Every structure is written in structure tokens, then in C-alpha cells.
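The structure is given below, and queries will be raised subsequently.
All protein chains of the complex are present and in place, except for one that has been dropped.
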Amino acid sequence: MSTTPQSSATSISAFTPVADIPRRLFGSFVEQLGRSVYGGIYEPTHPTADEYGFRKDVLDLVKELGVTCVRYPGGNIVSNYRWEDGTGPREKRPVRRELAWHQTETNEVGIDDFYHWSKKAGTEIMLAVNMGTRGLQEALDELEYVNGAPGTTIADRRVANGIPEPMNIAMWCIGNEMDGPWQVGHMTPEEYASRVEKVAHAMKLAESGLEMVACGSSSAQMPTFGTWEKTVLTRAYEYLSFVSAHAYYYDHDHDSHKPEGMREFLASSEDMKQFIATVASCADYAREQNHGTKDIAISFDEWGVWYQDVWQKQEAEWKAAETEGLHTEPWPKAPHLLEDVYNASDAVVEGSLMITLLKHCDRVRSASRAQLVNVIAPIMAEENGPAWKQTIYYPFAEVANHAHGVAYAPEVDGPTFHTATYGDVQALESVVTWDEETREGLILAVNRDPDAAHEVSIDVSALPGVDAARFAVTHAEVLHDDDPYRQNTAANPLAVTPQELTVAADGASVTYELPSIAWSAVRFKA
Amino acid sequence: MSTTPQSSATSISAFTPVADIPRRLFGSFVEQLGRSVYGGIYEPTHPTADEYGFRKDVLDLVKELGVTCVRYPGGNIVSNYRWEDGTGPREKRPVRRELAWHQTETNEVGIDDFYHWSKKAGTEIMLAVNMGTRGLQEALDELEYVNGAPGTTIADRRVANGIPEPMNIAMWCIGNEMDGPWQVGHMTPEEYASRVEKVAHAMKLAESGLEMVACGSSSAQMPTFGTWEKTVLTRAYEYLSFVSAHAYYYDHDHDSHKPEGMREFLASSEDMKQFIATVASCADYAREQNHGTKDIAISFDEWGVWYQDVWQKQEAEWKAAETEGLHTEPWPKAPHLLEDVYNASDAVVEGSLMITLLKHCDRVRSASRAQLVNVIAPIMAEENGPAWKQTIYYPFAEVANHAHGVAYAPEVDGPTFHTATYGDVQALESVVTWDEETREGLILAVNRDPDAAHEVSIDVSALPGVDAARFAVTHAEVLHDDDPYRQNTAANPLAVTPQELTVAADGASVTYELPSIAWSAVRFKA
Partner (left out) sequence: MSTTPQSSATSISAFTPVADIPRRLFGSFVEQLGRSVYGGIYEPTHPTADEYGFRKDVLDLVKELGVTCVRYPGGNIVSNYRWEDGTGPREKRPVRRELAWHQTETNEVGIDDFYHWSKKAGTEIMLAVNMGTRGLQEALDELEYVNGAPGTTIADRRVANGIPEPMNIAMWCIGNEMDGPWQVGHMTPEEYASRVEKVAHAMKLAESGLEMVACGSSSAQMPTFGTWEKTVLTRAYEYLSFVSAHAYYYDHDHDSHKPEGMREFLASSEDMKQFIATVASCADYAREQNHGTKDIAISFDEWGVWYQDVWQKQEAEWKAAETEGLHTEPWPKAPHLLEDVYNASDAVVEGSLMITLLKHCDRVRSASRAQLVNVIAPIMAEENGPAWKQTIYYPFAEVANHAHGVAYAPEVDGPTFHTATYGDVQALESVVTWDEETREGLILAVNRDPDAAHEVSIDVSALPGVDAARFAVTHAEVLHDDDPYRQNTAANPLAVTPQELTVAADGASVTYELPSIAWSAVRFKA
């Protein structure tokens, strides 16, 4: 039963239209890291493996998840990745040391294979080029291989490798987190701005209509945050469609279950909002400096819950090994890395982050939840065994599949709870999506108050074209567990799943109670 | 008949010696652009094609034109060019997307072939290395391939490709127009200065006597003009022989035939003069900063008449296609690009520009008229058909073949005409060349006044060693058409040609009338 000591009500009936919802908002991220690819989407010896070695059970879960676009192949690995390693006959592909994650990369999977996978998954690809150990020439060659019309030497290599048609990949990331000291070839803002200007210009010369994505800051905590964006976007404004934003959150007390960590964690979307606002203001600054009219959009291409403290312990071990003198032992293939297991509260927070993205989809025109399988992922895959859904799978799937049309930001004025970092914040977070064509809508609401259940009433009659007489709830679900730390695991994969939500409807209005730490979705027709 | 309403006289008898005339002043430019090479100098299926596939009819016109040195292989293409693509067996050469001009480059012609062509044409080669997608290592490798003594691996590849002897190419351009935002890999002045210092130093380590050419500003209109030159030349002073200058001119009213455009156009050499003075002052600044004694010379390696508005329309179409989303259709091979057809006024202006170069040949020690065949060119070549001379062919040929010895700048004080840009300018422009050894001279004079014919009297007796008693006019021609817009075309290739000029001689003095918008040349012996 609920831990809620008290309850209070919030009424919502006024909305501000945000923007049409870009399908790319429901993107994901596949990095050749740990068991994300090897033993994740790919396991040629698995009973469900297809002709390319991809697991069909995982693929089915990806399709059910509703992912629209996948960023590939990284992430940090990009900065020491050679794209051609993942092309052509598998038996001729080189084996590499992958520096970012200390793993041995066999290159059994590369762009050739991932293209086939994405065709089956029905997903767009967003590709990142290596700006760490490589530069402009290799980016141009990769672009020609991937998208070039047959008839040139490099494009014809793709044809010879079994892909006659151009892959038509439109979104290209110019490196990954190039501000991060951990990144191979990390740069100053000026160095990266100079690089982006050259690479984006030349790639767009090569192909009309490319949408170039510049790295933004790796997080709002980077010392160059803001300066980085202003410098890069101002210099390369003309050539850019997007700037990246990355943000990860976790309960810093997840081990001890202290309530302070949970409280801050539940308010994570406050940070994301501020982050979006700052990056947008930098993009606006760049527009003004260039006397431009175009807005550079945000590609929020890494977001999600990630227990970074676990990773930092691993990194610290590697660093400590420094003092043991030179050692050059081989690195493992597909190691177990970043295999975070999520609990109920993680799913609620991810649900609130999706609400935040929707409420800012005028500026955030693409997003990639990081990542997809095994590595900080909604889907887990056992070696030679089943695949199953983590708690965070459910909010993503509901939203990706049912948020269509236009996003509407509701005016919420209800109960608050206190956090050390963000002060008093609204207990309820909500967004409504409404598709005038199909006359279908989705009400998303999160109660992130760790102390109390709350009632919410939402009246959507003010949305354009809503016919209160035709209003009907078609589906309503809530994700909540009285133990917010309860996880889905391989042994008990259905411990936390969405349950039916009891909704009272009156005209175009719905009322329901959300327990403490809960995510909910109500689909309606009108 | 002449359109001249009035006439007035100019007398010239005093001269300032400029400098010995470098043969390189009569250079040209061949970029692998459009039909400059493919279907221009090279057409293996043409009836006149030689063993390499080069058209003999075009080659004959090049030889007759008197070209001394040819800049190759670009131009903008250089910044995404791989020199080795144009070496070795043709059937193994790669096909590339050429980014600068949206063309498919088959690489049937490259440095191997162009070297053979230049041997037949009797021309020096001035080579440009790629600073856009490449850097120092590739430049050094190219230098070794081109000029290396047999016995090293890369030089021996040239030998294996049928060229046992070093090509002995002395002039090397370090990239092309690296200040231009259109250029693949374009740079700030500081970035380029850093690059030039490294590349020029290392190339000169590799080969004694190389003459290195740094890019100057792409035009006097560039926002970094002056700053660029000062920054680059100061940092790399020690290693540089030349700085590039580029300038193109055209009648902005060439379509409408409005007189304002023609008036400004006729005074184009005023701009060129100012350009030369500014670049020279920057080179002097660099010399002072380095406490040096050497003057860095100007290589005016792109100059001529180019209807840039036609090209800008093409570019704007490409840019507009951006909004249509990603498209990756193949690009054409040897497209019809920049095939400007020149009229009588264009020839007169080019004649005045050559006079300007001669009058500044103390500082301008090399120049390349852009370009040679089909592309903004003096020579046009029909596919599987004839080659013919544009109007601009004639002044170049006369000057290149007959301007020898020393250039003398006359003091001209005659009638003027008014221009919006340059104020009142002299109607007459003139230079005299005189070779004391052969006792042959050339008097060049242009009447660029759009409103009036003018009489000119030139007395060369003050030139050193001129013997008035032996003075004799050996040839006199004028290029003029009562319709300054009249063009030579494939159908009527001889519409505008030089005509005999009637000259009155008296001692070492000649007097003749130049109609409005006319170029003239008078050869003499003395």
C-alpha cells in the first residue's frame, strides 16, 4: 500500500501549445560499449538470431518500445573509432583496442550491419563521426560510403558490400562530448569550433539537406558550459541544425536508501529544464551574432538514469593500476559494463524527463535515451537466454507510441515539496499531447512528491478541436511501487509494471489520484 | 563605325623603368573544373587526340597563345583533391565526388598526364597542394613523387608510371583561397599562417630552391583582406617566395546593356592597381617585422573577366535545394560550368589588366590568367568539334608573345572619364616594353573611355638604347567593335578580331587614334 501520509488536489485546465512533436524525440542510443551490441542486439549463437546475427527477441522489444531513431556507434568510442572497420566481409575486419571503455572491439558489427538492423527495427540512424583521432577527410569518406550515389569508388564499396542504395542518413554528430577531459582528443571550445566549422561546411557541400549536430557541453557541470556552446555555435552557426545536450541523473543514495538522495533525484527534471533554457539561450546568442534567422535546435542525444558512481569506481580502479607500472594485458570483449538495474523510482524520473522533453519540444527537436540494450538500458538480454524489460521501459514505450500531434504545457499550480538543490518544486509534472487529425490525446502526469499522494484533475476541453461530448478515456495506467527501490531483475522481470489507473471522467475532464512517486498515462479520444 | 562623339590627344614621352618582365607573367590556370580538362584540353575520342588523349587542336591554340606557365590542378578543387588519384594506370584510378563544383571526377587526367601535356605545350607547371582535407605529410609525399630523384619508394612510383625524370616543378601553392568561406577546410589567418609555416619549411627542407606561394586574400573584398596577408607573411616570411592575389571583373549590367555597368567595368584595372599596392605593403610589413631583406613577390595567379553573377545563380540553386531535405543524386561528369562567352569590351578590359600587370612587374613576378579552355577561357572547344578563340584570346596572345625585356611605365596625362567607384580616371592606359638585346619593343595602349575616341602619341626615344634613326613599326593592331557587346561564338568565331591599326610614325614616335573602348598593340624595332 501507499506510503502516503496525506493527499491534496491539483486542477489543470489551461494549456500553452508548445510545438508539433517531432518523431525523433523518441530516439535511443546504441554505443558499441560492453554488451550493448555484442550480447545485446547481436548474438549470432542465440536461438532467435537472424541471418545477420541479430537477436529477434531483442529486436521485437525494441519495436514494441517505439524507438524512432538511434544514435550510433557512440558515444565515447567514436573518438577512437574507424568507421571502415565495420564494413565489408566480417572475416576481414580488424580487431581493435577500444580506448574509452578498455574493451576489445572485434568489429563484427559496424555500419553495414547496423543499417540492416535499423531497417528491421524501423528506426532512423543518427551517425557520429570521429573527431578524436580523425578529422575532415575520414568524415567525408564515411559520408560518401554511407550516403553516396553509386558510381564513385567509395560509394561502390558499399554496393559491393551488399547495400546498393544510399543509406540516406541525414543527422550527423560531429564527434562526441569533445569538451570532456576523458574524451580521446578532447578540445578547447576554440579548437572544436574551428573543427566544426570545417567539417560541417564540407559535409554539407557534399550532400544537400544534411542536418549537422555539434557537440554541446557533456553536462551542465562542465567548467566550459555556456562558453563552449556560444563559441561553437557562433562560429559554425551557418552550417548547424542541432547542438547536443547530455544529462544523466541518479539517486546518489541508491545504496543506502537514504531519503535525501531520493528527494533530489525525483526533482531531476528541474535540472533538465534549466539545462535546456541555457543551451537555447546560447543558440540564440549565436543567431544574433550571425544576424541569422534560423534557430539551432537541441538534440538531447544522451539522457536517462545512470548510476555513475558505479562506473566511477571502475574508472578509479583503472586509474589506480597506473601506479603498478606498465602493464599491457588484453582487454575483454563485450565486458559487463554499466549494466544498471532500474527500480520503480527510476522509471518515474524517466517519465518526468520525457514530460520535460515534450514541454520543450519547440526547441528540443531530437532526443536519444541512453542507451537501448544492457548498457544503462530499458532492455536486458541474457546470454543465450531471454530478454526482458526494465522498469524504465514502460514510460518510454507508452509515450513513444502514443504521444502524437502537438504538445501542450499545462499550467500547474498545486502542492510542492522541498529539495535542497531546487528549492520548492511542484509535486505534479504533466504534459498533454493532442492530435487533431486522429482526435487522440495523451495525458501524462507524474507525482514526484516523495511524501504524499496527490489528486489531479485535468480538463482538456480548451485544446483546439476537442469535442467534450465525444471525450472518452481509452486507456489509463500508472507505474508505482510502494517500495520505490523495487527492481525488475532477470529472476523476477515483472516485479514492477504499469497497472490500470482508475480515472473518473466528467465531460473532457479526468480526475485520479497518484500515489507518492508515480508515473501515469491516460489516453483519450475526443 | 565608331560611336565616338569627340576626340582628344595624349602625348607620352617620359617613362619609368619597372623591371625585367618575368616570363611567368604570362601564365594561365587549368583547374579540373567543368570542361576545362575533360572535353577541353583532353578528349580521347576527338579526331585530333594524341597518344595521351589530349586534343592537338586545343594544344596548338595554347601554344599560339604564348602561355608560359600553368597553375594546376586548381583552384577550389585542390582543397578536396588527392594527388595520387591522378597517377598510375588510368584504369585503376578512383572516381570521386568533387565537392567544390558538384562534379564527378574520374581522374582520367592527373599530374602524370598533365606533365606530358605541359611538355608538349612548352609550359612550366605551378602546382597547388591540398590544405583543405589534407596537410603536411601528403604535401611532402606529392613533392617526392613529382620532383624526387629516383631511388626512393615514392619517387620510384613515378618512374614506374612512365616518368623517369624528376618533373622539376619549382612553384608550389600552399592550398587555394584558404580564407574563403566556400573553401573546403577554410581557415582563420592564424590557422593558415601556422599551416604555411610548417608546410613551406618542410617542403624547402626536402628540396633546395623551391619557390613557395602562400594564399593571399581571395579578393580585396574579403573581410580579412590585409590582416590575412600580414599575419601569414609575417609568420612564414622566411620560407615564402610569393603571395597569391586573385581578382575577377565583369560588367554587372552585361545582361541589360546599361551603360553604368560598362563604365565601371572599363576601369577595372584601377581596382587591380590598388589591390597590388595593398598586398605589396603587407609583404613589406612582414619583411620589416622579420628584419628581412627579401621582398615577397606577388603571384597574381587568378585574374580575368568572369561573369560571377551567372555562377552565383547556379550556387543559389544548389543552396535552395537544401530545403528539400537530404538528396544524394550523382553529380555530372565534366558539366558545362562557367563557360562565359566574351565580348569586345571584355577583351579590352583584359588588355588593360595585362598593362597593369606589366606596369607592376617589379612586384608581380608571376601571374595566371584564369582559365585556359572552356571555363572562363580564351579558348573554347566543341565536343568532337572545332576549337576557337574568344575575344580575350587576342590581347593575351599579342602580349605574351611580344612583351620582352624591360617594362616601362609611361607618364600619362590626358583626358579622363568619370566612374562612380574610382572617380575620374585616365582614358588611356599604356605600357611599353623594350628589349635592348633584340632591339624590339611593344607599345600597348587601351582607350577605356566609353564616350570618346582619343588620339595617342608615344615617343620611345627616351628608352635606353633606342636609336630613333632605326625606328620602324613592324606590326600594329587594334581590337575594337562598334558594338562592345559583340561576342565570338561557335557559330561566328571570328566576329571580333584584331584589325590593322593605322599608325603615323615620326622618328621614334607613333601617333594613332583609338576608338572608344579599344585595345591596341604596336610592335617596333629600333
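Going by the order they are written in, the chains are A and B; count residues from 1 in each one.
Criterion: contacts are C-beta pairs under 8 Å (C-beta built on N, C-alpha and C of every residue); 3 or more make two chains touch, one makes a residue touch a chain.
This is a predicted model, so every value here is computed, not measured.
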item	value
Touch with the omitted chain, as defined above, among A:G86, A:G132 or A:P189	A:G132
Candidate in contact with the missing chain, chosen from B:I41, B:V58 or B:A170	B:A170
Residue in contact with the excluded chain [from B:Q137, B:Q221 or B:T323]	B:Q137
Given A:T48, A:N168 or A:T188, the one touching the chain that is not displayed	A:T188
Residues belonging to subunit A that touch the chain removed from view	80, 94-97, 99-100, 104, 132-134, 181, 184-186, 188, 191, 318, 321-330
Touch residues of subunit B, complete complex, unshown partner	136-137, 140, 144, 147-154, 156, 166, 168, 170, 194, 197-198, 201-202, 204-210
